[in-house]
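Of the protein chains in this complex, all but one are displayed in their positions.
Showing subunit A:
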Amino acid sequence: MEVIVGSVERMWAIALNTFREAVRNKVLAILVLFAVALMAFSLVLGQLSLHEEIRIIKDLGLAGISIFGVIIALFLGVNLLSKELDRKTVYAIIPKPLHRWEFLLGKYLGMVVTMTALVALMSLVLMAFLAVQGGRHGVTMVRAEILIWLELLLLMAVAMLFSSFSSPWLSAMMAAGLWVIGRNSAELEAFAGSPKLEDSFGGDLLGFILEVVPDFRMFYVSGANFDEAVVSVHESFVSWGYVASAGAYCLAYAAFAWRWRSSPSPRDFT
């Protein structure tokens, strides 16, 4: 028990530091401002449309949270770990009495805390805008926001995984690519199974990629779908087990990559 408490305390110390880093980062503040600006713009657009004000604010608002959330997730996931390596701040931390995986999990935990705060903040702003127009935020909106939030957490884990063994830009591009594939997995699956590709190498490869890539479609909120009705494209709200296992996979891989990075290899931990 004591062992676990100690471990959690150490991870929390790392997480708090990560949160501070993110919050004191100017780029992040600017991204959040852009998201809010997009929502404000939806107020104007709403005025132009007839009787569709509320729907436009909801659509654009959620889109804003999602799009800027993805950018922020990539930014955080890719930067916060590689910065530690570039600036050599890890040199002072790794020799401290904590395990490497605690450092890694603590970093991720800090990103989760940051992302949670940001999504909550943006949702509150959206709620305020809706209230101004006399609309209702409602349970469905909260569900949609939770879906977006979960998707972002998973994307951050993917980005962090890539950044543990490659450069920030490359990691961001790979993570973004994965996200696009993951979002379109249904279409790609159909494509892989089509007569043209069936039993060909390309089809097998695509099938394999779809097996490995996290299914971001799980979190897809389509604009038409949440008028007090179904939020998810699935019947159930969200598959928590899927989120947990996908996240755990990413972090486990990241921990592995991290280990590899510290071994006698071209990418030595120096």
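Keep in mind that, in the parts below, contacts are C-beta pairs under 8 Å (C-beta built on N, C-alpha and C of every residue); 3 or more make two chains touch, one makes a residue touch a chain; residues count from 1.
Definition applied: contacts and distances are computed from a predicted model.
Participant: Just go with whichever of "Formate dehydrogenase subunit gamma", "Cell division protein FtsX", "ABC transporter, ATPase subunit" or "Sulfate transport system permease protein CysW" UniProt uses as the name of the absent chain.
Facilitator: In UniProt, the chain that is not shown appears as "ABC transporter, ATPase subunit".
Participant: For the chain that's not shown, point to the residue among A:Arg55, A:His99 or A:Arg143 touching it.
Facilitator: The missing chain is touched by A:His99.
Participant: In the whole complex, what residues of subunit A lie against the chain that is missing from view?
Facilitator: 6, 9-10, 12-14, 16-17, 20-21, 24-25, 87-99, 262-266, 268-270
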